[in-house]
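With one protein chain removed, the remaining protein chains of the complex are shown where they sit.
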Amino acid sequence: MVSHDQLEQDEKETGRTEAFSDGVFAIAITLLVLELKVPSREVALAKGGLQQALLGQWAMYLAFLTSFATVLVMWVNHHALFTHIRRSRMPFLYLNGLLLFFVTLIPFPTAILAGYIGSGEEPLAVKIYAAICVAICVAFNLLWHYASHGGRLLDRRADMDQVRAITRQYYFGPPLYAVAFVLAFSHAIASLVLCILLALFFAFTGWVRKDHQAASLHRN
Amino acid sequence: MVSHDQLEQDEKETGRTEAFSDGVFAIAITLLVLELKVPSREVALAKGGLQQALLGQWAMYLAFLTSFATVLVMWVNHHALFTHIRRSRMPFLYLNGLLLFFVTLIPFPTAILAGYIGSGEEPLAVKIYAAICVAICVAFNLLWHYASHGGRLLDRRADMDQVRAITRQYYFGPPLYAVAFVLAFSHAIASLVLCILLALFFAFTGWVRKDHQAASLHRN
Amino acid sequence: MVSHDQLEQDEKETGRTEAFSDGVFAIAITLLVLELKVPSREVALAKGGLQQALLGQWAMYLAFLTSFATVLVMWVNHHALFTHIRRSRMPFLYLNGLLLFFVTLIPFPTAILAGYIGSGEEPLAVKIYAAICVAICVAFNLLWHYASHGGRLLDRRADMDQVRAITRQYYFGPPLYAVAFVLAFSHAIASLVLCILLALFFAFTGWVRKDHQAASLHRN
Partner (left out) sequence: MVSHDQLEQDEKETGRTEAFSDGVFAIAITLLVLELKVPSREVALAKGGLQQALLGQWAMYLAFLTSFATVLVMWVNHHALFTHIRRSRMPFLYLNGLLLFFVTLIPFPTAILAGYIGSGEEPLAVKIYAAICVAICVAFNLLWHYASHGGRLLDRRADMDQVRAITRQYYFGPPLYAVAFVLAFSHAIASLVLCILLALFFAFTGWVRKDHQAASLHRN
């Protein structure tokens, strides 16, 4: 038996893990803007004006947009997982830390992308980006597997159909991003577009899952 | 029917969305200071001393002040909206993400402003700034419309007069900032002043609304 | 009469203001480290090794330490104020925003200090630093005056002796930092030392106040 005090304690523990994770996601998503460099007056003059200089940085905006969308979708998914998780354990904290490690890394491949699109080095830049995405997907799977295996850290009231639906959906992530990684060897831009589409896919499947949840609630 | 557990779950969900949003607002507002560059000793010497060098950076301070005020007013408004919102849905999270996207962008047009006031390129710098403000207003409208339409995500105890008052007030934002955007084509500084006045206007209308709320409370 | 729902609503509102403020304080205090620049290998070589190059940056470490201590003491004081405050109003949010404005500014005068100690321009650097400290003290007074006047936003159970003790203590801040500001005209380093001593003073008076509070609790 687990006491009421322990339950309260558990909620407090996942609460602080969520707060720490939210902080890391919020900072990672906000730091991305530091990659948007303002062209100096000298550069603007050389390019024929500020407008030309700003438009010439399209790769930077594309990298920013892709990374923002990716981190946002990850946050939403992290948030969705934690609505089912109620208890904490040390390995869980470190698996969450592994996930956050790759999330905080994202500004680095973003900056590589922004700096090397149009340079002939895109394949490497996109490969690095896709590799980080594969790593994040694997970390999400590890975290969720640890938490949900035998209902280890789940809310006692968690709907097991939903839990299994998340597990099934999460299996798709690593192979799909691995395809993007392999594609980068021959078609860099197509691989980057696939990364964006995958972010949208995970956004959308999350959406459906939640509406289903809302619908099942209304039936009760 | 919605169960008590679900109500608690809902509160927890908007709570984490607020925490994530607060993090993003807090970081965006604090990162602005990184745009305040200290003149190097060489520059200070060339300009006739540190004081002259610092005073020569007035555009930087003006841009910093405008952006700080803008983000603060946005945070207060976001905060005011969430006092009425109690439930969450996936599209709501993404609409909130869209709003945060433009909020995290603000340091970029601020840096453009700081770098190009006095360069003859002010119109473009101010246009970009005003365009981001229009986008933020539209995102606020979308978020609020989604949450309040048919009371979808509102607190069951929300005062519908107030809800409608917010809706009416929010309609003003996009056209007013659009005027600032158009004005930037001919009068850049006047457009920037209008952006500051609009921030004050939204600060002030929020103020009245809350005092009205406090007053109506005291009548009960 | 104020309903129970309104009380809950109030707690939630000050809660989010505290969370936002905590975020700003935490970021401002952590961003200070970005002012600690690592000397390049070229500079280290020119100065006779990494150790000499690092020791030559003592002004940078002093500025970092002073600013860290100042922001920490401010956070503790902000935290102490909010243990007495239970309700929120729009003007209160903007006065808190004014305080946070000056807090987020701190990395800027810190960087000026770090760059100009030993340059002959110390008086100006210290004056700017002291001026920001005066502004923060004034903002603390405005915030506390607004919240405590007639008990406007205070906890109904607040100990009025303590409230008056805070009010009295806060009056000391602006004139004491004004002395530091004036002192900077003739004795820059003495003025900076006074700023550090004032931070310690406010840390210490807060300390006594709390222990008094703890003691009075044990008597109950």
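Here the chain labels run A, B and C in written order, and each chain numbers its own residues starting at 1.
By definition in this document, a residue touches a chain if its C-beta (ideal position, glycine included) is under 8 Å from a C-beta of that chain, and two chains touch if they have at least 3 such contacts.
These numbers were taken from a predicted model, which means no experiment stands behind them.
For the chain left out of this panel, the touching residue among C:Trp75, C:Tyr116 or C:Tyr170 is C:Trp75.
Chain A residues in contact with the hidden partner, per the touch definition given at the top, are 1-3, 5-6, 9, 12-13, 16-17, 19-20, 23-24, 26-28, 31, 34, 89-91, 93-94, 97, 100-101, 104-105, 107-108, 111-112, 115-116, 119, 121, 124-125, 128. The set of chain C residues touching the chain not shown comprises 18-19, 22-23, 25-27, 29-34, 36, 38, 40-41, 44, 49-51, 54, 68, 72, 75-76, 79, 82-83, 157, 203, 206-207, 209-211, 214, 217-218, 220.
The rule we apply is simple: only the chains that are shown with their structure count from here on.
The two sequence copies chain A and chain B touch through a face in which the numbers common to both fall below half of the numbers used overall. Fitting chain B to chain C on C-alpha positions gives a rotation angle of 90 degrees, to the nearest 5. Between the Cα centres of chain A and chain C there is a gap of 35 Å.
One finds 25 Å separating the Cα centroids of chain A and chain B.
Chain B has residues 19, 23, 27, 31, 34 in contact with two or more other chains.
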